[in-house]
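A single protein chain has been omitted from the complex, and every remaining protein chain is retained in its original position.
Lettered A, B and C in written order, each chain numbered from 1.
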Amino acid sequence: MKLWVMLEGRDAEVEFHTEGERLVVEIEGRRLDADFRRLPDGEVYSLLVNGRSHEVRVSPGGAALDVTVRGATIPVEVRHPLEKVLQATRSLAGAGFDEVVAAPMPGMIVAIKVKAGDLVARGQAVAVIEAMKMQNELVARHGGIVSELLVREREAVRSGQALMRLKPVTA
Amino acid sequence: MKLWVMLEGRDAEVEFHTEGERLVVEIEGRRLDADFRRLPDGEVYSLLVNGRSHEVRVSPGGAALDVTVRGATIPVEVRHPLEKVLQATRSLAGAGFDEVVAAPMPGMIVAIKVKAGDLVARGQAVAVIEAMKMQNELVARHGGIVSELLVREREAVRSGQALMRLKPVTA
Amino acid sequence: MRSFRRVLIANRGEIAVRVIRTLRELDITSIAVFSEPDRTALHVLMADEAHAIGPGPSSESYLHQDRVIETAVRVKADAIHPGYGFFAENARFAGACAAAGIVFIGPGPETSRALGDKLAARDLARAAGVPMVPGSDGPVGSLDDARAAARAIGYPLMLKAAAGGGGKGMRLVSSESDLEAAWSLTRGEAESAFGDARVYIERAIARPRHVEAQILADASGRVAFLGERECSIQRRHQKLFEETPSPAFDEPLRARFAEAACRIAKRAGYLGAGTVEFILDPSGEFYFLEVNTRLQVEHPVTEMATGLDLVAEQIRIAEGAPLSFGDARVPARGCAMEARIVAEDPRAGFMPSVGRIERVRFPQGPGVRNDAGVYRGYEIPVYYDSLLAKLVVWAGDRDGARRRMLRALDEYVLEGVHHNVAFHRWLVSHPEFAAGRLSTRFVDEHFRPAALDPGRETSEIALFAAALHEREERLRITLPPANGAESRSTWRWPERRRSGPRTRR
Partner (left out) sequence: MRSFRRVLIANRGEIAVRVIRTLRELDITSIAVFSEPDRTALHVLMADEAHAIGPGPSSESYLHQDRVIETAVRVKADAIHPGYGFFAENARFAGACAAAGIVFIGPGPETSRALGDKLAARDLARAAGVPMVPGSDGPVGSLDDARAAARAIGYPLMLKAAAGGGGKGMRLVSSESDLEAAWSLTRGEAESAFGDARVYIERAIARPRHVEAQILADASGRVAFLGERECSIQRRHQKLFEETPSPAFDEPLRARFAEAACRIAKRAGYLGAGTVEFILDPSGEFYFLEVNTRLQVEHPVTEMATGLDLVAEQIRIAEGAPLSFGDARVPARGCAMEARIVAEDPRAGFMPSVGRIERVRFPQGPGVRNDAGVYRGYEIPVYYDSLLAKLVVWAGDRDGARRRMLRALDEYVLEGVHHNVAFHRWLVSHPEFAAGRLSTRFVDEHFRPAALDPGRETSEIALFAAALHEREERLRITLPPANGAESRSTWRWPERRRSGPRTRR
C-alpha cells in the first residue's frame, strides 16, 4: 500500500510491505521496521520504529488527522498518491478564498475592533474574546476587507463559531 | 417510584419523590436528599446523600448489579416491590410453587408468545409489553407449564399486574 | 485552644483537593462547596461532604459571600479554609466569618486589610526599616503629580494599583511619552477590577528576580522563616515556575532576607501562613514588594524542601496551637521546583484553552509530586482559572531537580486541551535556566513560539503514525465485516477531504 502524507512544510510518499510478521515502511529511499499497536486506553497507539518507542494519539481533526506526539499536536493529511497530481494543478490556479475568523474557544466577545468594509492587514487584531478570566485578541490570519460581521459585542460564542468573514484583496 | 432492593443480609423498599429540583429517597421511615450524577469517566457516579459524598461504580454483573464503593464490590438486586410479596408466598410454599409473570410497568401487552399448556424454559420470553413506544420482552424466571393466561394481547395492564401463571414441572 | 471537627473549603480545583487531603490526615471532616458546572469536579468527589452554592460564575457561587457563609453555618462548619484567590485575602469575608462564629483560617480582617492595600503595606515595611523600591510615598492624585513623581524617581517605572494583585493593575512605563496613556489605562483597570482607582509609582528594576519568603506565625508571637522561593519565570506578570532555594541566594543573603521578612511579619502582628514578596536586583539588593496573606500556589516547593505540611500548620495556628516545630529552626534539604501545568497555548500567546481532558497519565517515581485538579473525562469549565495541575519535583541539588523535572515532563500525558508542558520542557532545557540566570524578563527575552515547533524526529513520527492509522482504517474496510451484519464504513476519508489542508495554530 502506498500513501501520500502531508504535514506542514513537508510531504512524502510512504509505502508499506509486510515481510512475514514484520511491517516495513519505505520513505524517501529508507526502509524502517514499524510496529503499530492500539492501546486499550483511547485513540492512542504505541509505535515502534526500528525499536524507538513512541506513544501517539491519532484523532480526526477537521480536514486532517491530528497526531499528538510528546504533547505537540500536528495535523497530518493522508491521501491517495494520485491526489498529489490534482493538488499541484489546483495550486497553480492561485488563492482567492474568503477568510473566516473563528472563535478559538468558547467565551464572550468583549470587543469587535473592525466594521464591515474595513481593510484589515495580515495579523491585525479584529476582536477580543474573554474566557477563563483572560482577554485575548483574535487576529486576521491573511487579512482582507471585512465583508460580514457574524456576531455582536457581549455575545457568547462557541468554540469554532465564525465571527466575521474577510474578502481577499486582489493585488 | 418504588423499588425493592436486596443485598447480602438485607433488603429494603426504597421510594423516590422529586420535590422541585430535589430528589428525596425514603427508606425505612427515613427521608434523605440524594443527588446522583454520572461521571465522564466510565460507569461511575458521584452520589451525594444528605451532602455526604461517595464515588460509586455500578456495573451489570450477572443476576445483580455490582456496586463498587471504597474498593468493596457488593452485588445488589433491584426489583419491583410486588415481587417481594410473590417471593414471600413462594418461600412459604417451599419448592414447587407457581410462578407468576407480572408487568414490571404500566403499558400494553403487544404479544403473548405462549399458550396454556406450553412448556416454558427458564429465561424464555413469554410476552412483550409496550410502554411509551418501547417494547420489552418479559421472561419466565423459573419456567414451567403455562397453567393460566390472565391477559390478552392488546390489553392495557397496570404495573405489577399478573399476566400469566406457570406450574412447576415436577422432577 | 479549640479543635476543629468540620472544616469547609471555600474553593475549588487543585487547591481544594490539596486542603481536603490534609483535613483527612488530621481526621477533620472536609466539606466542599461547588457551583453547578463543578458538580463532578475532583474536589466534590474527594471531600467527605459537598454542597451546592450556585451557578457557574464566581460571583454567584465561590465569590458569593452570603451563600458561602450561610452554607458554612447550616452544615455546622467550625472553620473555613479559603485556599488562594476567591476570599483568601478578603478582609470583609474574614470579618463575616467571625461574625457568624466561624474561624477563618488565615490572618484576621485587620491584618489582611492592612497588608492587602499595597500602599499601607509599604508604610509598614518603611516603618520596619525594610528596603523598598524607590517610589511615590503615597497614591499619585493626578497626571501632573504622576509626571512630577516620575521625574524624581526616573524611568523606566511601574504604575501600580494600590489594590492590585495577581499580576493585574500594573504596567511598565519606559519613558515620559508613554506616561499619559499608561496613566489612564492603569487607573481605569484599577477602578474596574478593584473598585479603587488609587495608583502609585515605583522605579522599574532592570532584569529583577522575584523572590519571596515563606513565613509561619503563631498566636504566641513566634515567626518562623521556612526558606525562600524564586518565582522569576512569569508571563503576563503571572508565575509559571518556582523553585527553592533561589539559585541567586547564598547564606549571608538568606539570613538578611529572613530577618527582613520576619521583621515585617512581626510588625504586622501576623498570624498564620504568609508570603513576603521581594524583588532582587542583579547586584544582590532586595526590595519589599507586598505580603500575600494566604497559602501560595507554589507552597509545595517549600513542603518538599522542609518536609512540613503547610496546610496542617495553618490549621494548628487557627486552632490556637503553637507551630509544630516550636522554636526549632526548620532545616531545608535539597532543591524543589514547581511547574504550573496550565490549560493555555504557549504557541499562541499563552491563550487559555478549554475542552475535555481526553486522557491523562501523570508522572510518578522518585521525588515527584503532581497535584492535579482534573481527571480523565473532566470538562474544564470556562468560569475559573486555567491551572490544571502542579508538577513538583525534589532532588538533592538543583541540577538533579532540573533533570528530574524534565523527566517528569517527558512522562506527562495530558490530552484534549492545549497545555504548557512543552513550554516547561523548553524552559528547563534552556542553558540560561540551567545556569540559574533568571529574571522576570526571562520569557520575554528568551522564548519564541517557534522554539516549540516539533523537531524533525517528532514530525516524522507524526507522519508515520498518520500513515499507519490510515492503513489500518483501509485494511479494516477492505476486509469483509464480521457476520456480514455491519455494513457502515468507518472510513472517514471523504469527510476529511472536504476542506483544504488545515494549518497548525
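The definition used in the following text is that a contact is a pair of C-beta atoms (placed from the backbone, for glycine too) under 8 Å apart; a residue touches a chain by one contact, two chains touch by 3 or more.
Since this is a predicted model, take the numbers as computed values, not measurements.
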In the full complex, displayed partners of the excluded chain: A, B, C
Residue among B:64, B:111, B:145 or B:162 that touches the chain left out of view: B:64
Identified contact with the non-displayed chain, of C:6, C:21, C:222 or C:237: C:21
Contact footprint on chain C, counting only the chain that is left out: 17-18, 21-22, 24-27, 46, 300, 303, 307-309, 324, 333-334, 361-362, 364-372, 375-376, 394-396, 400, 403-404, 406-407, 410-411
Absent-chain interface as seen on chain A, which is shown: 35, 37, 39-42, 46, 48, 51-53, 55
Those residues of chain B which, in the complete complex, touch the missing chain: 1, 3, 5-8, 10, 12, 14, 16, 25, 27, 32, 34, 36, 41-42, 44-45, 47, 49, 54-58, 60-65, 67-79, 104-105, 122-123, 125, 131-139, 141
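As a convention for this text, only the chains that are shown with their structure count from here on.
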Whole-Å separation of chain centres (CA-atom averages), chain A against chain C: 32
Contacts with 2+ other chains: residues of chain B: none
